[in-house]
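For this depiction, one protein chain was excluded, whereas all remaining protein chains were kept in their positions.
Here is subunit A:
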Amino acid sequence: MATILEMRDITKEFPGVKALDRVNLSVEEGEIHALVGENGAGKSTLMKVLSGVYPHGSYDGEILLDGTEMQFRGIRDSEARGIIIIHQELALIPLLAVAENIFLGNERAHRGLINWRETERRAADLLARVGLKESPKTTVADLGLGKQQLVEIAKALSKDVRLLILDEPTSSLNEQDSEKLLELLTEFRKQGVTSILISHKLNEISRVADTITVLRDGSTVARLDCKDGISEDDIIRDMVGRSLDDRYPEREPKVSDEVAMEVSNWTVHHPIQTDRKVVDDVSFHVRRGEVLGIAGLMGAGRTELAMSLFGRSYGRDISGSAKIGGREADLSSVRSAINAGLAYATEDRKTYGLVLGDTIRRNVPLAKLDAIADGLVVNRHREGDVAEKYRDRLAIKSSSIEQETINLSGGNQQKVVLSKWLFADPDILILDEPTRGIDVGAKFEIYTVIRDLAASGKAIIVISSEMPELLGITDRLYVMNEGRFVGEMPTAEASQEKIMARIIKSGNRAA
């Protein structure tokens, strides 16, 4: 096999941070090359250097493609060479059709006039190649995240891709969709397309990768050949610099008898298609000191349930009752929900979680500004102390608390969102995909935080699509499917198979 790509001694500095420090990466033609490392290790930055997002001259070192040096001035240059990157956050235009998105900036046109027939025909071909059975005319907004991801890949294929870069493509996909995507990558491998895959899901990596490059603190620390049989533990050891004996912290549940929150017959309608029930007659309770899990597939209505409870932030025609501490709770606005002791940490950190242009210092106390103010006046010491404390506690990698959150790595942004809600100090904390995009080491830290919160008598509700995580940290589970709760079980008696069985059974009944 020939070496298709070599990156040599790449160094990239941002004000106050050296994100990459003489990194080397070498990729063989036709392989799946995995890039792993902790949050903030520099994976996304390295790929941005490669794809010309950071143009030649803004970094040191050299990029060799097929042995010749490349000096990309922008993403167009790299695309012309067949290097296509799919970023951590999807970049589709929601209100345009699938076909329009696929050929955006690369229109099938003659003298500025778009040839719609050809656009749709070619789009249909590409969709078939990625195994997506949707019409090219479908609006992207109507597709689930998994399908959108496939559209992104179809878009990449439309550009004669030689080297496909995927930055955490499966972080917001459910297991089936992830599976499909990985299969597609192995399919591409047969066709001679090289891929670079960034992921925090090590099971996926150890399954499909041919070679693994590990970054730590902006340097290459290891290059592992998977032919030698690599275990997840080996990868972790290189990633964090020590071995991690357990993935989940030890805990002795101290669930009290006291019910913290009880929700009965909660029904929520879709905000636009008002006759559609997104949450359908859901009843549940959570006790103090308990870690409660809500399992289900992507699109089951878990986020909608949580957001509708949290100050009616989602949906309309909401009915049902919610009691906190035995009394009917006023959840009519976010403020009153917070005052009632409820908090919700969103899964979508960019849209709902952070004021991206603001610093860590300003984001962390946002949900409880009064606590850092004397009357109306913000006390900047207390503000700084609070931000420092959480930066420490969750090990948020940043140059200082004055760093703008837009410049943090994805996982560290997630930690800032968590910090905000930890500081708000609620009695009942709903965590929606709390470890999405977070590295193994940091996951452990977050699980520890969850454990300690529960031990101090708080009620924690964890929504997660990663079943091993739910099985590892919760005391009790509900299973949700298509807006309804279709099962409840103590975690001790639960297993992935049991959860899936509940989901499938309920799906059959509905059909």
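Quick note on the criterion: contacts are C-beta pairs under 8 Å (C-beta built on N, C-alpha and C of every residue); 3 or more make two chains touch, one makes a residue touch a chain; residues count from 1.
Throughout what follows, contacts and distances are computed from a predicted model.
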- Message: There's a gap in the complex where one chain should be. From "Quinol oxidase subunit 3", "1,2-phenylacetyl-CoA epoxidase subunit A", "Xylose transport system permease protein XylH" or "Ferredoxin family protein", what does UniProt name that chain?
- Response: "Xylose transport system permease protein XylH"
- Note on the structure: Answer key for A:Val17, A:Val140 or A:Ile324 versus the chain not shown reads A:Val17
- Message: Considering the complete complex, identify which of A:Gln71, A:Ser333 or A:Gln496 is in touch with the unshown chain.
- Response: A:Ser333
- Pick from A:Arg122, A:His269 or A:Lys397: which residue touches the chain that isn't shown? A:Lys397
- Task: Write down which of A:Ile318, A:Leu366, A:Ala455 or A:Met489 is the residue touching the left-out chain.
- Result: A:Leu366
- Mind listing the subunit A residues that contact the chain we can't see here? 15-19, 21, 40, 217-219, 310-311, 313, 333-335, 337-338, 344, 346, 351-358, 362, 366-367, 369-370, 373, 376-378, 380-381, 384-385, 397-400, 402, 420
